[in-house]
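Please find one structure pasted underneath; my questions will follow.
All protein chains but one are shown in place.
To keep things simple, chains are lettered A, B, C and D as they appear, and every chain counts its residues starting from 1.
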Amino acid sequence: MSTQFATLGEGAEVPALPVPKPAADAAPVESPLRLFLRQYAESKIALIGAALLLLLALAALLAPVLASQNPYDLAQLDILDARLPPGSHAAEAGRLYLLGTDEQGRDMLSAMLYGLRISLAIGIVATVAALSLGSTLGLLAAYAGGRLDAFLMRVVDIQLSFPAILLALVLITVLQPGVGNVALALVAVQWAYYARTVRAAALVERKKEYIEAAQGLGLSGARIVFRHLLPNCLPPVIVVAALQVANAIALEATLSFLGIGVPITEPSLGLMIANGQQSLLAGQYWMSVYPGLLLLATILAINLVADQLRDVLNPRLSRQ
Amino acid sequence: MQTSTPLLELRATSKRFVKKADAAARLARLLGAPPAAQTVHAVDRVSLAVKSGEVVGLVGESGCGKSTLGRLAAGLHGLSEGERWWQGENAAALEQRLPRADYRRHMLGIQMVFQDPYASLNPRLRVQQIVGEAPLAHGLVDAGGQEELVAGLLRRVGLDPQLMRRYPHQFSGGQRARIGIARALAVRPRLLICDEAVAALDVSIQAQVINLFMQLREELRLTYLFISHDLGVVRHISDRVLVMYLGRVVESAPAEAIFEAPLHPYTQGLLAEAPKLEVRRKRFVAIRGEIPSPMNPPRGCHFHPRCPQALPRCAEEAPVLAQAGADRWVACHRIDTQAVDAAASYKTGSAGVKNLQGGVTGLC
Amino acid sequence: ACALPAQELRIGLASNPSTVDPHFYNNDAVSAVVSHAYETLVALDPDTRLVPALAASWRAVDDRTWEFKLRDGVKFHDGSSLSAEDVLFSLDRPAAIANSPSSFATYTRSITGKKAIDRLTVQLTTAAPAPLLPNDLTRIFIVSKKAAEKASTDDFNQVKVDAGTGPFRIVKFSPGASVQFARFDDYWGAKPAWTALTLRMLPADAARMSALLSGDVQLVENVQANLVSQFRQNKDLAVFDKVSSRVMFLYTDHRDSSPFVTDKEGRPLAKNPLKDARVRQAISKLIDRKLLAERVLDRLAVPTANIAAPGMFGFNPKLKPEAVDLAGARRLLAEAGYPEGFGLTLFGPNDRYINDEQVVQAIGQMLTRGGIATKVQVSPMSTYVGRASKKELGFGLLGWGVGGGEPSGAMRGLLGAPDKEKGMGATNWSSYASPAFDALLTEALRTVDDRKREQLLQDAAEQALAKDFAIIPLYHQVATWAGRKGIAFVPRVDEFTLAYQVRPD
Amino acid sequence: MTTPTLIVEGLQTRFFTRAGIATAVDEVSFTVDRGQVMGLVGESGSGKSMTGYSMLGLVDAPGRVTGGKVLLTQRDGEVLDLLQLSPRALQAVRGNRVAMIFQDPMMTLNPVLRIGTQMIEAVRAHHRVSAKAARERAAAALAKVGIASPHERLLAYPHQFSGGMRQRVAIAIALLNEPDLIIADEPTTALDVTIQGQILAEMQALCRESGTALIWITHDLSVVAGLADTVSVMYAGRIVEQGPVAEVLERPRHPYTRGLIASAPSRNPRGRPLAQIPGMTPSLLALPPGCAFQARCARADAACRATPPLVRLPERQLRCFHPHSVIAATTA
Partner (left out) sequence: MLAFVIRRLGQSLLVLFAMSLLVFASVYLIGNPADILISMDADQAERTRLAHAMGLDRSLPLQYAHFLWRALQGDLGQSFVHGVPAVALVFERLPATLELAAVAMAIAMGIGLPLGLWAGLKPESFAGKAIMTGSILGFSLPTFWVGLMLIMVFSVQLGWLPAGGRGPTQELLGLQLSLFSLEGWKHLLLPALNLALFKLALVTRLTRAGTREALTQDYVKFARAKGLSPARVVGVHVLKNIMVPIVTVVALEFGALVAFAAVTETIFAWPGAGKLIIESIGLLDRPVVVAYLLVVVAMFTLLNLLVDIAYSALDPRVRLGDAGA
């Protein structure tokens, strides 16, 4: 053996396994969150989407502060101010209706802010509830397997073979229209998607070696499911969920259009569009077009964000 | 023969993966459809004993059941048949007797190190959690001591402890392999089951990790079940080698013996096929045919359709693993006492080995 | 194409008639369509006065017997001639249709005996005096016995039978889409100007309005309210309107307690304030009917205090729409013991009447301003009616198309103290019960003399509406139609859109 | 002496990524003679595949070939510079004069198309022959790589084949048009030893018979040892040592080659620690100036901060300022 190799060969026996100073050291330690944010920020249009969404969410949140009128308080409405075009002044108090009024004399701007609130709330609450329910069941099915799995998946099959809009239609007709019930119907419509997606993801993840490693380390089932399995199954579902928020909002609008959405006295954006469309032919475009634009902007923003989320969270891409 | 009880012992264990036929499938079968239920005999009545301090190598081609056997040994798969003994106690009986948590803690002595450096680490946990979670969960260490423990482990596997706040994706393949090893070491195992633990690594990194394994063996008195399809690696670190073919062990012998003088025709073929650095301009001549599916393995000796020396009997009767010398076992109808005697004398020198090989072929 | 006489008329309907069997489903949408091909003995003119149709004349032989003289020379579409046999058959057929969702038998039930005196004379006897029989017979279409004897509803729908006498014959019925007619050239009366007629079912307002605007149809019914004034100014279009017999009102709960009546904070009340007539009157005073009509309903409403529309038999000119009177209302509320007001939920449909949900909201606003904290809840008619008829609601908006030419039927169903035997109060969601009113109405219902009966009906209306404030009448809807220029149309109180009253001009 | 089938000169391929420019193939030069086998070895990410792709214009964005020459001498003597060809002309060369085989037999065949379709299209892309004739040719090629009843097999889908058989199909496709050069990118890495043995045997025989030149990309030195005539060792995009197999493997001179060979278990006594190269392969994005191996090299000094040139010695080419002397023999 040559002298050169001696240094290599024998040197290794001493505990000094040379600690590699990898190139990675040069890069700052990047938490997944930071990495995520950096990757997210790579697309300009997605950033615009996020900013828009943030703005809209703020507007919705602060609606009571921002709005000049509480559109849900019948006492504040004046039928004499009904259907005023944008920029009109109220008959009595002389206040300005920047975007006009609806058939009840509601200030469109205020109503839209409140409507956005309802639309977003319904979209988010329904999606989060459906996500929680669906992913818990999906996870359970995947981890437990056997009869429970078979049973749950049959239920999912049944649910999925039923057209969503019709289910919602029947459900709300039974439950009576109302914000809560619309959300409930949307949950009933959506949970199965999540259950199926999470189950599929969990079945894939469960086969991965880190789960076996956790089992080998004697960790409890609950710990494995919630600490190891769940966080790794969620990313694909979160992307779906972000899109589903938009979908839920659109579905709620459609239900409102069919006359069984949220209460007429607390209109969501969808309901405002649906009601306002009556006035379109009459040239009173503002009652429908402005909420329509706002809804469009909202859904667009959510979609943009979700799209980028999908790219960033895509397991295939995130490896690199 | 052995006086001390083996650390881990598998007695005639089998693992079958069965796809159960549901009502619809049974109905379809009644209506004349071909049976859909399929059984994979991944491991077929394999016995295995690992003595304390030993390195047992397990080789075989893809799909022959190495990983399954490893998982059986580690307790990650339930046994379809047979018994598993750990430190002289039947694991099944132990599980009955002990409370769940105690049983789990008791069995921590067996740990696995996995092949895929990407899939074997939870991508959403920091190294500190990956390595330190189990000791904490089992009360081997308290929350305050976790960091110190992890630092020590990382140092031991040759990683900078400062890296413990990082996530797996921020490491190279070799570093990840080390993290996987540190994770296993964290619960103070006695036996490490390494399933292709170096297969995914580059040559230069592979050497580093193999050295680490050997170093740890010395320092921590570890015992290994080392699964690999790389004969060179197995030869290098194993004391004893098992050769598997289609769910069965076909040969088991001390490493030197098996590499110098393989008895089973399959082992012989395997060794002949393995490319070697030394050989130049070799004419490759192959074992014929493909590996059959474990779903419907050939009758009799699983290897007989590809065996250049097959007897009519091989197609009918599965050979049992019979002793063929000191600590040597082989499952082949060709090997009889003669060969066993010859095998017993393999240490007499290279001439003896040649004789043996001649002897075996001479039987044809 | 100009040289030819006007050929095809296409009309956009707002409804979706489910059948063309004239006896299957007692429903205005169906009857309006079927009226093109089938006729009744007695008809209603555009102002819902009785006029002869297939019966050239009729008279009350005595209190319990009516005699109808049929028109001679009337031909059915199948070629046979109208005879008493056909009339008797047609009177029997409704009761024979077991699965009718709403049976015409209601109108023939009072008839206990019928006989053909001769080929063109029919005599009908009733158990009790039945002054309304001719009115009821405006609902029963006469079909050819020969053609219809063995025909099922399905045969009618598939146009396998053609059993009417009307100016048009049905050519094709496409459910949910259209009904096609051809002119019946042997029609006994004035021939329509159109050789072909298509009634398209376009219930969605937007589709119907744009169909008119784009010329797909020449006439539509139920012009979308907020388009009326615009259409009036459009020189390509002509708008026709008529105060309809449909009256809109609020029913109020007269029971001791009512599920949705609370105090202002939403807590349940021990006593139901709506039981107090003063409270009901106060509510009536709080509602600005004029504002409703002008702002919410685009002038498609005429404030009322009656059930019968102005000009209709039984209309009481003494009852004047209550004027807004906030002070008066407050005083009444205070007198009733609710100086601070109380809480209410107002229910209503959102898919049935002109701007119904807007009306409900506007009334909510008006009551809230008057101190009665009002919540508003609307739902599709199907669920609304379901709950209301179980008397789960207590306070809501309802409309009633007063059919048959006089309001006695409406009063009986709406205001009569519920009594199954007498057929009273079937739709009395207010649970109003007044012996005085019941006495007047019962008397009216057996008075054959028209003058006396009208007086009784007017008195009954005054009792229920002006003294008891049993329900709160709001307004009569104005029915609208719009046609392309060059079309003349005679609007009708009963809102029927009849093509033979459309003429090119 | 005839001109070599392939002369590659100064080939360079770069990836223009967001994070920076990665030079995946840098100044790579080599020649392959007719009927010869060249082994191209190196660790993962060293640029072996990219070298192969670059020659055939198969580098995907954001990568681009940024320099060099790839001269192919066809059997009829015509010389083409593959990097200068129009896309159409290159298309005519691919799969025809130069064929390529990929690593993963599970992925290289289109799963939804029949084997026959995939073979026939390869013939008809380059030759105006009837479908029938193409089919015959495909069947013949299958038979040549040892697949029984080739005509029936043409109707099968890839998933009905085992990994080894699929790789044989890929080889058969490469052979279809009797190319001058085959680039085989780790075609046996995913296969079992026994199957690998079969395929190596077949390839060897085929090249000998047809005079096709072969570039065999692998990370396994022992495969090269048995199969190749010459070997090029790559490290971080550059060829660091090149020469006849016997020379390079017996007497490695570059520290990297030497470390690589020394770390093979078979070169070390059983049970003793393996000789090892410290550290790990650098990221191409953060490559230090000069010799890419310097950080891991025991012999590195200040000189190594400059890029070592490719030194042509007799029987050997080297890229190192401090090569080992020839005398240092094997360790075994």
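Observations, loosely collected:
Assume a contact is a pair of C-beta atoms (placed from the backbone, for glycine too) under 8 Å apart; a residue touches a chain by one contact, two chains touch by 3 or more.
Note that the structure is a prediction, hence the values are computed from the model and not measured.
Just so you know, the chain we are not showing touches A, B, C, D across the whole complex. Summary of contacts with the chain left out: across C:T48, C:Q218 or C:T427, the touching residue is C:T427. The omitted chain makes contact with just one of the residues C:A116, C:V171, C:A207 or C:V448: C:A207. Contact with the chain that does not appear here is found for just one residue of A:S135, A:T173 or A:Q284, A:T173.
Within the entire complex, the positions of chain C that touch the omitted partner chain are 16, 18-19, 21, 24-27, 97-103, 105-106, 109, 153-154, 157, 174-178, 200-204, 206-208, 210-211, 213-216, 351, 380-383, 385-387, 389, 400-401, 403-404, 409-410, 412-413, 418, 420, 423-424, 426-427.
Chain A meets the missing chain through residues 45, 149-150, 153-154, 157-158, 161-166, 169-171, 173-174, 243, 246, 250, 253-254, 257-258, 270, 273-274, 277, 280-281, 288, 292, 295-296, 299-300, 303-304, 307. Chain D residues in contact with the hidden partner, per the touch definition given at the top, are 53, 56, 58, 60, 91-96, 99-100, 102-104, 107-113, 118, 121-122, 125-126, 157, 159-160, 170, 173.
In this text, only the chains that are shown with their structure count from here on.
The chain pair sharing the most C-beta contacts is B-D. For this pair, chain A with chain C, the centres built from the Cα atoms lie 48 Å apart. For chain D, the set of residues touching two or more other chains reads 259, 268, 273-278, 280.
Shown for chain B are the residues that touch two or more other chains, namely 172, 174-175, 208, 211, 215. Taken together, the chain B residues at the contact with chain D in this complex read 61-62, 172-175, 202-208, 210-211, 214-215, 229, 231-233, 235-237, 255-256, 269-270, 272-287, 290-291. The touching residues of chain B, counted against chain A in their complex, run 71, 74-76, 104-105, 107-108, 110-112, 114-116, 118-125, 133-134, 137-138, 157-160, 165-167, 169-172, 174-175, 180, 183-184, 186-187, 208, 211-212, 215. Residues of chain A touching chain C in their complex: 74-75, 77-80, 82-83, 103-104, 173, 176-177, 259-260, 263-265, 277-284.
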